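Here it is: the structure, laid out below.
Yeah, one chain of the complex is gone here, protein chain that is, but the others are all in their spots.
A and B are the chain letters, set down in written order, and residue numbers restart from 1 in every chain.
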Amino acid sequence: MSKILENLRYSKDHEWVRIDGQRAFVGITDHAQAELGEIVYVELPPVGERYEQGEEISTVESVKAASPIVNPVEGVVVEANENLDGSPELINEDCYANHLYVLSPFDQSQYDGLMSADEYATFLASL
Amino acid sequence: MSEPLLIDLSKPGRKAYCYPPLDLPRGFDQALPELPPELQRQTAARLPEVAELDVVRHFTRLSSLVHGVDNGMYPLGSCTMKYNPKLGEHIAAMDQFTQIHPLQDISTVQGCLSVMYNLLEDLSSITGMSWGSLQPCAGAHGEYTGLKMIRSYFLKRGETERVKVLIPVSAHGTNPASAAVVGFDVVEVKSNKEGLVDVEDLASKLDHTVAALMLTNPNTLGLFETDILKISEMVHKAGGLLYYDGANMNAIMGMATPGDMGFDVIHLNLHKTFSTPHGGGGPGSGPVMVNDRLRPFLPKPDIELTDSGYVYRWDDEDSIGKVSMFWGNFLVILRAYVYILRMGSEGIKAASRHAVLNANYLASKLGQRISIPYGKLCMHEFVASASALKQQYGVTAQDVAKALIDEGYHPPTVYFPLIVDEALMFEPTESESVESLDRFIEAFLRILDLAKDDPKILKDAPHHCPVGRLDEVRAVKEPDLRY
Partner (left out) sequence: MIYPYIPHTDADRRAMLKAIGVESIDDLFSGLGADLLLEDSVPISHGRTEDEVQRMIDSIAQRNVRGIPFLGCGCYDHITPATVRALSSLPSFVTAYTPYQAEMSQGLLQAIYEFQSMICEITGLDVANASLYDGANAAVEAASLMLAAKRKSRVVLVSETIHPFALKVLNTWALGTEHSITLIPQLDGTADLEKLESMLGDEVAGLIVQTPNRYGLLEDYTSVAERLHANGSLLTISADPLSLAIQKSPAEWGADIAIGDTQALGLPLAFGGPSCGYMAVSQALLRRIPGRVVGATVDSQGRRGYTLTLQAREQHIKRERATSNICSNQALAALMTTIHLSSLGWGGMVEAAQQSYAKAHYLAYHLAQLPGVTLVWDKPFWCEFPLVFSDAKRMRKFLQELRNEGIFAGVRLSSLTRKSADELVLLVAVTEKRSREELELYLAAARRVLK
């Protein structure tokens, strides 16, 4: 059973979003990391660029799979999680404590449109 | 046993090759203009400095650490690892071919052009198509070329809305990748419970936005798409074209043609079906063959036979242009021509018939002990599943593959096609004798016994190689890609 945190919002592409003030943190869910297996590489997006909702923004790779990260809410990348550069396995260890990147500003209404924890749990069960 | 890198044996001053001294007149030598300093290289490259025998021993030892068809059975599914006749190697080494420049005057290359022209004629007959191009260097390159032609065909007709290519889930990875590279959107078509194209699903996806359906027939499960005539009629009715991935052509040579099945364009893998060696991953050759509808779109130049001999034709205005630097992998083309000359019409048919016979024999024996989820009979290959082994003993398809290495065999293709869990895909080819197949079957059954009795041995296999299973995670996380 995948771990799902209460206070986050979720996309159908298995990304989570956490709001902290004016900043939106984006990462991949427990379901996504388990599907990928041992993560060996994370391509981080360039800081300063604006990405639309639904745009492919980065890639997370295991040895035998590559999964695109689909940006869940429109915004400008203000920070990429450099910790992942040498240690991509941090995502396997704790996918909710290790975000991929931070958007600011971001589109609040798109955030509101994402799934709640309950809705995401139902969505996962339907797969 | 391990072999050091040649660079590590390097000793300054040693040479494996000496050039003759430059013998220009002394005066000229001194007056020779220097390359301008701003264009001169500043840094030396580190290359081995060794004696000739060092080079010979190094590569001879390396070759002893490689398993080829000449070493033993190589039932790698979808790759058609059949015997590569020595005659082809002998002829491809002839100076009258290796020492011919691609841009010599056409009157001096009539031999090369005759080989290419006659091979195109034979491949047209074998595939039931009108004509083709030998420029593509590999199967995926052929796919790219064929799809480019389809793209150009619809652009020429003004049907710009045809942006989709339909591809079954069981297809080779190159199919969707080629379609994407050419600029098409890929739409997957489901397989039905028999492992064939789900005709209803196909029907629901056919509309005015579909450019083509890409199919391998027999498909990657080794099953013939029995609805193919219906499928091609459906696709054509919807205004689309049919692309045939010829990777599995070794199943039907001389028995049936993609042309009769309704395909508009196909690529062949000369390094599979027509017995040219795989060379450790290439060079191959992936000719595209087309029917009249697509013929104007073939790459340039075409070869034509006129009263004054063979000539290039560059003037087709609908041609997609060029896909290779020159005319294709000529020495591979030459080997395939030699193979066809040798086998003839009855021989190529016999090759396919025995490839299918061998696959069914192997499937009938292995199928008594391991699940073959799709099909009672197969064509030239079949896919078994190690799913039960995994559930019962924790032994995966990968473990079985590695154990086969210890038995001296190259394993079948593993984890493909994606629609079979723990897939093991076998293609014995017509080259193997019944005794050879029986020995392989015995080895395979021994491994199945071990899965039950001593799975640890399998989990740790291979035991008799210079290295065991390698740390692939480390290879990706800490890339070491050069000395």
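Definition applied: a contact is a pair of C-beta atoms (placed from the backbone, for glycine too) under 8 Å apart; a residue touches a chain by one contact, two chains touch by 3 or more.
Since the structure is predicted, the reported quantities are computational estimates derived from the model, not experimental observations.
Undergrad: Given the contact definition stated above, which residue among B:108, B:204 or B:392 touches the chain not shown here?
TA: B:108
Undergrad: On chain A, what residues meet the omitted chain?
TA: 40-41, 43, 46, 49, 59, 61-66, 68
The criterion applied here is as follows: only the chains that are shown with their structure count from here on.
Undergrad: Any idea which chain B residues touch chain A in the complex?
TA: 472-473, 476-477
Undergrad: Along chain A, where are the residues that touch chain B in the complex?
TA: Going by the criterion above, the answer is residues 38, 40-41, 61, 63, 88.
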